[in-house]
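If you scroll down you'll find the structure; I have some questions about it.
Left out: one protein chain. Kept in place: all the others.
Then we have subunit A:
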Amino acid sequence: MSLFHVLGFGVKIGHLFWMLCCWFVSWFVDNGIEDNNNNKSGLLVGSVGDLEKTNKMTTLKKKNFFNRISTCGLKIPSFSYQFLGSVKFNKTWWRKLVVAWVVFWLLVSIWTFWYFSSQAMEKRKETLTSMCDERARMLQDQFNVSMNHVQAMSILISTFHHGKIPSAIDQRTFSEYTDRTSFERPLTSGVAYAMRVLHSEREEFERQQGWTIRRMDSLEQNPVHKDEYDPEALEPSPVQEEYAPVIFAQDTVSHVVSLDMLSGKEDRENVLRARRSGKGVLTAPFPLIKTNRLGVILTFAVYKRDLPSNATPKERIEATNGYLGGVFDIESLVENLLQQLASKQTILVNVYDTTNHSQPISMYGSNVFVDELERVSLLNFGDPFRKHEMRCRFKQKPPWPVLSMVTSFGILVIALLVAHIIHATVSRITKVEEDCHKMEQLKQKAEAADVAKSQFLATVSHEIRTPMNGVLGMLHMLMDTELDVTQQDYVRTAQASGKALVSLINEVLDQAKIESGNLELEDVRFDLRGILDDVLSLFSGKSQQKGVELAVYISDRVPEMLIGDPGRFRQILTNLMGNSIKFTEKGHIFVTVQLVEELFESIDGETALTPEGTLSGLPVADGQRSWENFKAFSSNGHRSFEPSPPDINLIVSVEDTGIGIPLEAQSRIFTPFMQVGPSISRTHGGTGIGLSISKCLVGLMKGEIGFSSTPKVGSTFTFTAVFSNGMQQTERKNDPQNNNNQLMCSEFRGMKAVVVDHRPARAKVSWYHFQRLGIRVEVVARVEQALHYMKIGTTTVNMILIEQEIWNREADVFIKKLQKEPLVLSPKLFLLANSVESSMPDAFCNGTDPPIVIVKPLRASMLAATLQRGLGIGNREPPQHKGPPALVLRNLLLGRKILIVDDNNVNLRVAAGALKKYGADVVCAESGIKAISLLKPPHEFDACFMDIQMPEMDGFEATKRIRDMEEEMNKRIQNGEALIVENGNKTSWHLPVLAMTADVIQATHEECLKCGMDGYVSKPFEAEQLYREVSRFFNSPSDTES
């Protein structure tokens, strides 16, 4: 019970876990997929609607799938076979699902990887962009600041140089000023001012300045190193329309003084553009003179007057006074700038002049590229003509996308694990199913083998029985020959062994039949008391020999006739009593038959068992223990029993005072071939199969069997059996068997007997048996009481029955008393003795009649016979019903008209001979066709024995035809068409047809019944079997006569 609870708890826990897992997994998958959905749609900006839809679809499917699993989980405690069945059905489907699952998660993990790495890239890009933009903006800002200053300087020059006469600025002032204000122009390496000089003014200008205007073309063409630079070596500028000689210059660029800016190609363009636009313009980067580093020159025009912003280029050119140029050393400047910023290590900056798009000019930075990623930021240096840009790259290659790799790998691993679990589960289930299937097959095989075994046993037993009959027959014949004592003994032993073997074989056959389920119980009326008498007489010899008292008591409330299987009931009783006799050396064996209801009624008044209360005075095992475990009694709580009215519930107990069953053997007492111990079978013989058969038979009778046993005290076996009542109240008087009893009773009716017995249990048995004969019984405990009773009694006492025990003790007293005062009407004296040998007391030396000894066990027929003899009445023999079968058969068959059908002359003759011997009037027919013609109703046959295998028409066919004819006839009778001939009481025709067959196989039997036959007899007739079959159809003649 507790184990069961634990098991149940385990199942519950398991179920809970399963539910939890299902819930978790479904939640996880749902969320995950929805997340994915959102991400994807966000990423694709809803561009691919179809994809989204399919994704949702899969989500739904997944949901359904997991819901299904969890609903399946609900059914787990009942181990739903359907679930397993569906799994079996969808085995391939499962496999596909697993593959799909793996593929799906592979895709998911790839996508995750891609997504994460793209995210990282994006971030990197953003970082680069922000860094690059920051740098570009700073550069631009600083440049603009510088530019503004240069512009401011141009205004300064126009104010103080051209606006004042004489000029307030000379070279020295300019250089000093610019040097001191250079912190305001961090990007410029130097500033210079060139004046516009027309050719007409050249000479005067050169004279004023004291130097000639020199050209810088050659300089540019042959760049020289700083040290070797020699301004004096430069050629004077050739004749031009106008010149732009540098007059002031910062110290850093003082070498450009006197150089004509218009003579340099870059500078000229710049100058021209500057004066035209009125804004600062930049040159393309070029190697600077002297330093030879890359630089750009910013040029502002200086006008004579303040020009309006919408002045035309021409006006501007007219108004130009000179040009102020600032040299920007881009390389060093950018470097300075980058120095100021953090994380300069991570980023690589290049600045390009992209005025000419096809050929960008590098202004700063190396061209070593490590990373693909590049950010281009535009730089606006205030000159719309020139375009600059800054290109940034990371110095290092991007790091490995460890996070995304780990994530996607993790997802993949989980998915694979889940797939593996599913796969393992499915294959496990499949395997278990296969195993189960295999087991089933094995079970079927085993069952088939078991059936085969039983069949084999049945066949072999049957086959052994036949030769055994020969052996026994011959032994019997051998005993009739002249043998000496030793030989006689040998033969007797051999015959006893043979008989034992036959009975063993019968038992094995029974067992085999029971095991193969072929044993069916009959439903016939039988007389329970008669059967008990039979069984009793069977064992009476042995019990007398052993001096064991054998007694039967059947309650009055048990109906006289029951419906059931008397043979099997008898078998059970024989078994139990046989065991008891075998193991009991002294004391008694007491069989009690009661109704179950009665037993329960009597329990209330029952007192504790005392040895005196038992039949022989010896202690017995507690009988109550043998049945208190019966299921039928303990069905509702405490011992109780609800009888169902039409059924008769008998409880039979066999109580003995034998050696008992050892405690250790009690558990296997009902197992076939299990005995208490090997020594038991050696001393007492037997196979140990009897109790197992009894148990099966009791089971078939819807009863139970149990026992209680105390070693050295005795055993009590108790079984219940359910029969139906075979006694209709109205029928009671007409009953033939009952007639028999009544015949016996009538002789003794009204007589009175006194039983002298001091043991109530034993007295009760005596009382029961005399009661059956219709004798009124008075029980007294002592002889004196009996005498006293007779004296004062109003009615005459016909007989006195004295227990041997008492007789032995008090015989002398009794006889003396009887002699002293003889009774008027002396009753007959009977002695109830256990065995014949128990001697007649010697006291009967004088005239008194010796008492007649009634040898126990008491049986109705024997008792009646003895009493008749003793009382000298009723010499009439009561009709013998339990005589040898041959005699009864004669009774049954006498004068019957029987048709025998067989194609075999010899067989016909033999069968006819056999039946004639029993007094039947036999008619023979050689073929089925002839039989049909003879049996066309109306006819006078009482029965027909039909061979099955015949040429032309076999027995089955013939029987069918006969039945057809009978049916037709019956219809006609019902319709009143046919005359009701001779047999006036014959309202319907049904001739008993018995098959004669050599092979008595179950199948043939069934076939017989199917064809309308009523039974079968095996071909060489056996009296016993013939009687059994025939008695089913014919009542005894006395019956029909009455």
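As a convention for this text, contacts are C-beta pairs under 8 Å (C-beta built on N, C-alpha and C of every residue); 3 or more make two chains touch, one makes a residue touch a chain; residues count from 1.
The rule we apply is simple: contacts and distances are computed from a predicted model.
Among the names given as "Mitochondrial inner membrane protease subunit", "Histidine-containing phosphotransfer protein", "GATA amidotransferase" or "Transcription factor PRE6-like", UniProt records the absent chain under the name "Histidine-containing phosphotransfer protein". Checked against the full complex, the candidates A:N292, A:S427, A:N469 or A:N629 give a single residue touching the omitted chain, namely A:N469. Screening A:N904, A:S927 or A:N970 for touch with the missing chain picks out A:N904. Touching the chain that is not shown, out of A:R557, A:K916 or A:K936: A:K916 (per the contact rule at the top).
Contacts to the hidden chain, counted on subunit A, fall at residues 469-470, 472-477, 480-481, 902-907, 909-911, 913-914, 916-917, 947, 949, 951, 998, 1019-1021.
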